[in-house]
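Please find one structure pasted underneath; my questions will follow.
The complex is shown incomplete by one protein chain, all other protein chains being positioned as in the whole.
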Amino acid sequence: MERKMEVGILGATGMVGQQFMLQLDRHPWFDVTWLGASQRSEGRRYAEAAPWRLASPMPDMVRDLVVEAAEPGRAPRLVFSALDAGVAGEIEAAFAAAGHIVVSNARNYRMDPVVPLLIPEINPDHLSLLDAQPAARGWSGRIVTNPNCSTVVLAMVLAPLRRFGIRRVMVSTMQAVSGAGYPGVASLDILGNVIPFIDGEEEKIERETQKILGAARQGAIAPHEMVVSAQTTRVPVANGHTEMVSIGFETRPSEADLREALASFTGVPQQLGLPSAPAQPIVYLPERNRPQPGLDVQRGAGMTISVGRLRPCPIFDYKLVALGHNTVRGAAGAAVLNAELMRAEGRLA
Amino acid sequence: MERKMEVGILGATGMVGQQFMLQLDRHPWFDVTWLGASQRSEGRRYAEAAPWRLASPMPDMVRDLVVEAAEPGRAPRLVFSALDAGVAGEIEAAFAAAGHIVVSNARNYRMDPVVPLLIPEINPDHLSLLDAQPAARGWSGRIVTNPNCSTVVLAMVLAPLRRFGIRRVMVSTMQAVSGAGYPGVASLDILGNVIPFIDGEEEKIERETQKILGAARQGAIAPHEMVVSAQTTRVPVANGHTEMVSIGFETRPSEADLREALASFTGVPQQLGLPSAPAQPIVYLPERNRPQPGLDVQRGAGMTISVGRLRPCPIFDYKLVALGHNTVRGAAGAAVLNAELMRAEGRLA
Amino acid sequence: MERKMEVGILGATGMVGQQFMLQLDRHPWFDVTWLGASQRSEGRRYAEAAPWRLASPMPDMVRDLVVEAAEPGRAPRLVFSALDAGVAGEIEAAFAAAGHIVVSNARNYRMDPVVPLLIPEINPDHLSLLDAQPAARGWSGRIVTNPNCSTVVLAMVLAPLRRFGIRRVMVSTMQAVSGAGYPGVASLDILGNVIPFIDGEEEKIERETQKILGAARQGAIAPHEMVVSAQTTRVPVANGHTEMVSIGFETRPSEADLREALASFTGVPQQLGLPSAPAQPIVYLPERNRPQPGLDVQRGAGMTISVGRLRPCPIFDYKLVALGHNTVRGAAGAAVLNAELMRAEGRLA
Partner (left out) sequence: MERKMEVGILGATGMVGQQFMLQLDRHPWFDVTWLGASQRSEGRRYAEAAPWRLASPMPDMVRDLVVEAAEPGRAPRLVFSALDAGVAGEIEAAFAAAGHIVVSNARNYRMDPVVPLLIPEINPDHLSLLDAQPAARGWSGRIVTNPNCSTVVLAMVLAPLRRFGIRRVMVSTMQAVSGAGYPGVASLDILGNVIPFIDGEEEKIERETQKILGAARQGAIAPHEMVVSAQTTRVPVANGHTEMVSIGFETRPSEADLREALASFTGVPQQLGLPSAPAQPIVYLPERNRPQPGLDVQRGAGMTISVGRLRPCPIFDYKLVALGHNTVRGAAGAAVLNAELMRAEGRLA
């Protein structure tokens, strides 16, 4: 195989940055050769700069990389961004202006009309927005984003059901603490407790879902017309967002049709055999008490969404439960899959 | 004050039975003098028969009571039932037939057309059903029930909002492990996990709520016409069921009107000053991240429902979060309040 | 009764400061009238300045107090200190120099030769050190300290056993997250996990215990000669430090003698009936699986140490398990009891 492509990581030392290291460890296409982070980490070896918090050990490839300033210049053309939203807006724009391809997990440009909010199984055609970026933003590079971690789970479940005409979606989430980064949620706040509030999360789910499932037309995205209402909570779970979903359709499909649509769902990443693509993007579990984060979150190396409990809803048409790995499919894995799709489509050349 | 009334406890050794002991410890009106339980416990002192699992110590008044068979005869007229549903149907009927007043936490007779499903703040007039029991069931005694633990939280929140015309209610619950009794949920199933299924729970919420908020007319209850859709889960919380609720009204009230209705809610127990009645049946918390089981479950000695996060819903009219103590307001405390109302109304004479 | 004494709280907004509010709510002798905290809180109402994190609601008496700078001057003579060690040294000395009586929970002066490290049931005579403070430190006021939260549990268990000649003590702790303050331990670090390290904790236990159990002679404390070896860990428990202890004696006492010594232990606070003194400073639980934080931490309103599992040790003489409430008996409750003893002995006049 040809030489691997060098990639950089912005925000390399935080929790999502660390997850990127695992996703890119021994990756067949990409090679992490550059790390950028805040001044506090600059000039230090990654092994010293990153307070490693993941159960899998730090990959050897990055231990001795020296963290640089989060500025374009010495970075490779493709950079993944795990930056906090507080700084991502400015830094990512600077990289795009300087000709870098920024594949970002930050929220700042997700709703930008010329930035794809990409899930390769769902809306690979949204990449066409990239062509509008130079004129609209003056970037010689590009920015591509993945959705918020709780949005991904919902969007993945809805994607195969689009054909039945989704009109209304009510979703209640129980989200893992890893979604809040490190140190993130204080133990005194969550041990044996539920926190019924996550700042900005409900709005993200309600708006991002419409854009993701929207149609790309003439260089713009027409948001899907479904109405989404979200309630979000934090629960004492390490990894895995669980979501209770009620869906109203234009015409009520049969339960068997829905189940079949979920179980047979596949997309471009599977057709292309992208390295991070799970064999099955969605698995439907027939047991009545599944999915559970403790048992199902690692399915498909964290890239598969687990669904269960499909049943009629007395108000809308159907209810179900969905689960996804928030730092893999909902963050670092999502971004890596995005970059893999771009490469396969020749957009990293 | 006059002499206390003697009461018995059926199912005295289980988790709900233990909670009854705490609720009745130093009660101004009732005196626990008789305990009935399964054969395994018969003839043993309560202190030996009950595997005490509560954080508050076992009340002295019951330590030396000898557990008897769960049969009428030597039991006092008023008995509380903490029996499991598997045996409650037959035993409670036997007690009612023998002239006992059974104030039950079991589910068996909740949906019986001539048995009140009582929450004293909401439907004290449902006690009028009792007059139909002798003819309909042949009981010289009576049976009164309280709702399922997760139903109580929802019904309490909806009660003050009835005046605005409730049409649709979507509720997602996160329920504490104490609701499953002891040993109940295995630690391997719930540590760091969520179980998205509780057997029969969703049906109970959907049907019981309609009966509780229904109208008593001519010796029968006309269920409320609202449609309820429930999704229920178990989370690693010891005590306190948290519920995310979306409500659609006939005519959309203002947020201020709803808030005022919740905060000012009161009922017959407060007017009569019943011993177990909380000063405020509902407390509205203005903080954006409340209620939380860890901080709010003990409010009003566990008899107050905490509500927060009232806000518009993009699909229905409003969303909110509610919390209640499942073994107090949702079980033993509910039954004791029921008995207090009956006594205040002269129905225990 | 005579008028209450006005008291101030230094470090009023942190976790220990909040616990002080609960300990002093409706206190028969003391009235909180002054709050001092860092610049960030200065000038704000306490209800706004303190991110209240306790399950019991904020006492009304302090809601509207305006937080002032942590400087002597307007503060009452008696101040409790819940300051962090990083600032406590300087501020407490300034208050003592200005004539205030500082009853501190901070570690800074605990090992100072002229500062009592006080547990009123154990070493009330150590208060005699106070007479040496003016000459030795130049303070017109005084400083009294209570031990580290994990030390208190151990020292309380050892106190009644001193008569048998303690020579060696091995202790392993499992400490609650509330001991680390707020936000303190990150949830990602402790959910389903154990952290086998607490900075400086083992040294504190090893040295403080010797001073507490030491003898006051001629204005100084001769440390007890026992050797203590400690291993400390953090576990996913909210409140309550559990400690596994092995003890070697000069002459091996009988198990019955030890049990009797523990169960009958009492001290000056009980004799004087100090308001915060538990009826029993130590309770011995005969059940083989006790004490447990979930069941026993609230005993004696958090001021009682629970002990169980006394049994022979194959290496030393005996092993046992002890449990105490770390923010009550191990912090705020300890300091309030110290102040009560001082008042009863006329040292606050």
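Here the chain labels run A, B and C in written order, and each chain numbers its own residues starting at 1.
Convention: contacts are C-beta pairs under 8 Å (C-beta built on N, C-alpha and C of every residue); 3 or more make two chains touch, one makes a residue touch a chain.
Here the structure is a predicted model, which is why all the values come from computation and not from measurement.
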Residue, one of C:13, C:276 or C:292, that touches the chain absent here: C:292
Absent-chain contact - pick from B:174, B:190, B:205 or B:274: B:190
Touch criterion as defined above, residue of C:195, C:216, C:268 or C:301 at the omitted chain: C:195
Residue ranges of chain C at the interface with the undisplayed chain: 168, 170, 172, 174, 189, 191-197, 206, 227-229, 231, 233, 235-238, 242, 244, 246, 288-295, 308-309, 313-316, 319, 321
Chain B, residues in touch with the chain not shown (by the definition above): 15, 53, 177-178, 182-192, 236-238
Absent-chain interface as seen on chain A, which is shown: 53-56, 191-192, 238, 294-295, 298
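Just so it is clear, only the chains that are shown with their structure count from here on.
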Chain-chain pair with the highest tally of contacting C-beta pairs: A-B
Distance between chain centroids, defined by C-alpha means - chain A, chain B (Å): 42
Chain centre separation (chain B, chain C; CA means) in Å: 40
Multi-chain contact residues (two or more partners), chain A: 189, 191-192, 236-238
